[in-house]
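This view holds just a subset of the chains, kept in their places.
Read from first to last, the chains carry the letters A, B and C; within each, the first residue is number 1.
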Amino acid sequence: MQSRYPAIQLTTNSQDLFADPKIDAIATPVSTHYDLALAALQAGKHVLVEKPMTVSSEQAMRLIDEAQKRNLVLMVDHTFVYTGAVRKMQELVATKAIGDVYYYDSVRVNLGLFQHDVNVIWDLAVHDLSIMDYVLPSKPYAVSATGMSHVSSEPENIAYLTLFFDNNLIAHIHVNWLAPVKVRRTMLGGSQKMVCYDDLEPSEKIRVYDKGITVNGSPENVYQMLVGYRTGDMWSPKLDMTEALQTEALHFIDCIRQGHRPITDGEAGLRVVRILEAATQSIKQQGRLVELDLAKVAV
Amino acid sequence: MQSRYPAIQLTTNSQDLFADPKIDAIATPVSTHYDLALAALQAGKHVLVEKPMTVSSEQAMRLIDEAQKRNLVLMVDHTFVYTGAVRKMQELVATKAIGDVYYYDSVRVNLGLFQHDVNVIWDLAVHDLSIMDYVLPSKPYAVSATGMSHVSSEPENIAYLTLFFDNNLIAHIHVNWLAPVKVRRTMLGGSQKMVCYDDLEPSEKIRVYDKGITVNGSPENVYQMLVGYRTGDMWSPKLDMTEALQTEALHFIDCIRQGHRPITDGEAGLRVVRILEAATQSIKQQGRLVELDLAKVAV
Amino acid sequence: MQSRYPAIQLTTNSQDLFADPKIDAIATPVSTHYDLALAALQAGKHVLVEKPMTVSSEQAMRLIDEAQKRNLVLMVDHTFVYTGAVRKMQELVATKAIGDVYYYDSVRVNLGLFQHDVNVIWDLAVHDLSIMDYVLPSKPYAVSATGMSHVSSEPENIAYLTLFFDNNLIAHIHVNWLAPVKVRRTMLGGSQKMVCYDDLEPSEKIRVYDKGITVNGSPENVYQMLVGYRTGDMWSPKLDMTEALQTEALHFIDCIRQGHRPITDGEAGLRVVRILEAATQSIKQQGRLVELDLAKVAV
């Protein structure tokens, strides 16, 4: 590293980073999040930690405790939550513009960097889980996941998660480090409208389709057409194009100054980690349903 | 029906159809396939039955038996198997051009006709199962599936199937009658090359990517990059554009004349029905793994 | 032809076609339109003639005269005018929803059938000219066109037309029989909104962009930003999906019954032919401006 970037200063001691007043932020692997965030909180600092927050829910709960005890802001960097596209989806759900939510379905695949300490769901599905935590009207009660590794003794590089919610809401996440093309597409189906969110579109990331089904007639006669289509206009709303990181950083500062709880607080980070843990467990058992108890959070 | 199409002749007796020499083929709902195909076989006729072959594996086995006993051709209309695109995929797998097969991943969604007698996997996943039966080098040993219905007392309109194979091969099928946009895209990942099959592309349905990973180095040192990318040319081969139904009909006639076994014979139809049964059972149990015993076929 | 389609009856005498009461319509090469349409009018029949109406404006005027003298309906098959997409564009212009029209810009290219009797503008640009005749608020006063033939002694297979209108409206048509991909895309720029019409899109053929420029400030100071962007929502209206030919045929019948003048009457056909003639002349002179006198029509 020194030979490649001769101008930079190297250290093997993380305390040097904390001690240096010119350093505002550090980026480190997931496995180090807990120790470094804990050290920062114990030093009386507000913390904005990258996602996934920690490698276990125990660690996440411990950080939440520590921040609460010290009255410090603990925020998790669920970056997508601060994009114009995801905020627009949240608004469409919260205002009931799309009606009852039927499903959330995301494909997030590409030829990606194989990681050694976490599998593909900790790397990619974490984005969808944090988006869902913000956008959907309720929390999942169970997960069934499958996956596979194609490199010997390495973590899974392809995985599929189904999340179950009350009221017939279902979510599915599809992640893959070994896909020939890059896809970043989420469909959000509702009783009134359906949303397609394509993050690779340069300008029209969100498309709202006035499409759906209408249910008519008596269920006794199966040969009578009960379920009809409805198709109408498509609409792509203008999105706030502010850089997500800027919105997020301002929110962090604002939470510190005003004593507010961040949108993506420690509990949000914990819920995402719990689902990642449960999904990893389900993958090992080839799709066995693993229940989630997301109401029970820290303390 | 009479008032809408006054020129056509109506009947409520299927025997009238068999008796009429001007009628070469009939199209009927899945639930009637068994009775009508059995009647035809018993009348000494060769049968080409639409997919899915029957509503149960018992019925499928019974038809296979009947055809075998009478030395008649029994062929299942797995139409996609007779397209230039699927035949090219099969060739790429069979010649080892893509190397070892890692995964088959298909998304088949649109705003579709809700059916009352079968769920979305019997309507849409059946296409992928028949393609996989033809293209992949082995048969799956188990399935885990999830799904949901959004219309009260109607079958599932959204479903996700994971199929497990030996040698780390995994397959996933994603079907939905309630999607705002139409997607028909299959990715086939191999150790040497990856294929993207987009059936909505007017001319370049098959794209072959010379992309993948290379595994190097010692697994002891996780900070040393073990897994590298490889990216090369993309290539879209010219496909045979003959109408699938024409190729299929000629194959049926040829099998009758030459006494050959069809590519999509009764056993292929039975294997697909078995997976559909097992997946339906898995959906009811929210992803529980259901084993398949596809080696055990009729008789 | 007889050997390929043994069931059909052949004739070399066009009168046999007129005499046969089972024949409702005939399709013939452009060069025959005049003689056959004239014969039909002289036989007292209403005429719907394919586009381009004739190979010369003299012939077109002669047909208009004949129809007028005999009080018969003469309609030209400008098919696109009867599609939901083009009717929506016309509505957006006529209601001033897009503001003042700045430009009409069309790309219509593919690997197409080389014709021997007409060049590519008579085959492809005729579509855009008929759409423009219906959609735009005024008629062009001059044309400058360029083109090239790549097959010895054959007509031009690639061509570019610029049409000039009053009030800074400009139109451009880009046609090519020798393109590797098929493109059918028209942009319609207005002072308030801009429209993109992509005929290859299966469902969202028309997209309306709330985008444009705002002009502010004093023109004296060029370093002060005068022209700003404006970007807003995009909207894709639901279109009438009725088959164009059905709408057109019903309109023809309606004109006959009610004595109405068709939307695409002989004068519309003549205007299109005049532009085709002028553009062909301009191509021969490598872009020289050729004036059009479209107000002067038949009689």
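Methods note: a contact is a pair of C-beta atoms (placed from the backbone, for glycine too) under 8 Å apart; a residue touches a chain by one contact, two chains touch by 3 or more.
Bear in mind the structure is a predicted one, so any value in this text is a computation, not a measurement.
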item	value
Overall number of sequence copies in the complex as this file defines it, 3 displayed	4
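By definition in this document, only the chains that are shown with their structure count from here on.
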item	value
Farthest chain relative to chain B (centres taken as mean CA coordinates)	C
Relative orientation of copies chain A and chain C, as a Cα rotation angle in degrees, nearest 5	180
Geometric centre distance via CA averages, chain C-chain B, whole Å	44
Between chain C and chain A, distance of the C-alpha-averaged centres to the nearest whole Å	51
Centre distance in Å when chain A and chain B are each reduced to the mean of their C-alpha atoms	33
Contacts with 2+ other chains: residues of chain C	none
Residues of chain A that touch chain C when the two form their complex	203-204, 210, 231-238
Residues of chain A defined as touching chain B within the complex	102-103, 105, 107, 109, 111, 114, 116-117, 142, 144, 146-154, 158, 160, 162, 164, 168-170, 172, 174, 176, 178-181, 187, 189, 191, 194-196, 207, 209, 211-213, 215, 219, 222-223, 226-227, 229, 231, 282, 285-289
